[in-house]
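Handing you this structure, nothing more for now.
Here the complex is missing a single protein chain, while all its other protein chains stay put.
Going by the order they are written in, the chains are A and B; count residues from 1 in each one.
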């Protein structure tokens, strides 16, 4: 299995597009499955359209689903950080994508993204693994 | 890797059962993992029980989680379509299922379904990929 740990600077972004790096990783890889794995307890991986406003829509939806207030038992860091610890249960940190002839078999508008609501840490790892099939 | 693009007519259904087609795809395939991938930005894949009312319960739950109103920045097509663009973040378009001796290793009540809240497009693709193990 070919694998690589990619460093991602998320800055203050909730959603960071990592599609280009994933595409580079599988180029020349043939056919198989790419696993995109986020080895953090407060972030997830997803497929979504970028650049049309869904990033801020997602921030609003998460604010309703997992409000950043004092309700959480798990409490440290910034206010509402307990919400970040629940995010990976709903937005899994593991995502598997089919690859053919070295290309991700994504739909036209699908982008591979890191979803990271945690503002206490702007540096994240995304672990790419390719299993040939 | 064996793969196939399956065309699915979702009509006006939120939930479409694709289990039988997935079973046919893996028959004679031996042991391995089946990846069910929906190459669309407004649909997801899931495992759930069908035929006992959970389909309409899911419609209601999504209506609360992602209301179909004018709150979205991403706005085109039908009213509330911005909600559809968030669906794949919470209901991933990628699902992996173990296969043994050409049979999906599902639980008794689990069905493989396409979750498609988008009423603007009744024709969808489901991409099946099998990696032998």
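As a convention for this text, a residue touches a chain if its C-beta (ideal position, glycine included) is under 8 Å from a C-beta of that chain, and two chains touch if they have at least 3 such contacts.
Note that the structure is predicted; figures quoted are calculated from it, not measured.
Of the listed positions B:8, B:41, B:97 or B:128, the one in contact with the omitted chain in the full complex is B:97. Where chain B meets the chain that is not shown, the touching residues are 31-33, 46-49, 52-54, 56-58, 60-61, 65, 90-92, 95-98, 100, 105-110, 115, 131-133. Across the interface with the omitted chain, chain A contributes residues 1-3, 33, 35, 37-41, 65-66, 71-75, 82, 85-86, 88-90, 92-94, 96, 125, 127, 129-132.
We take it that only the chains that are shown with their structure count from here on.
Chain A and chain B have Cα centroids separated by 20 Å.
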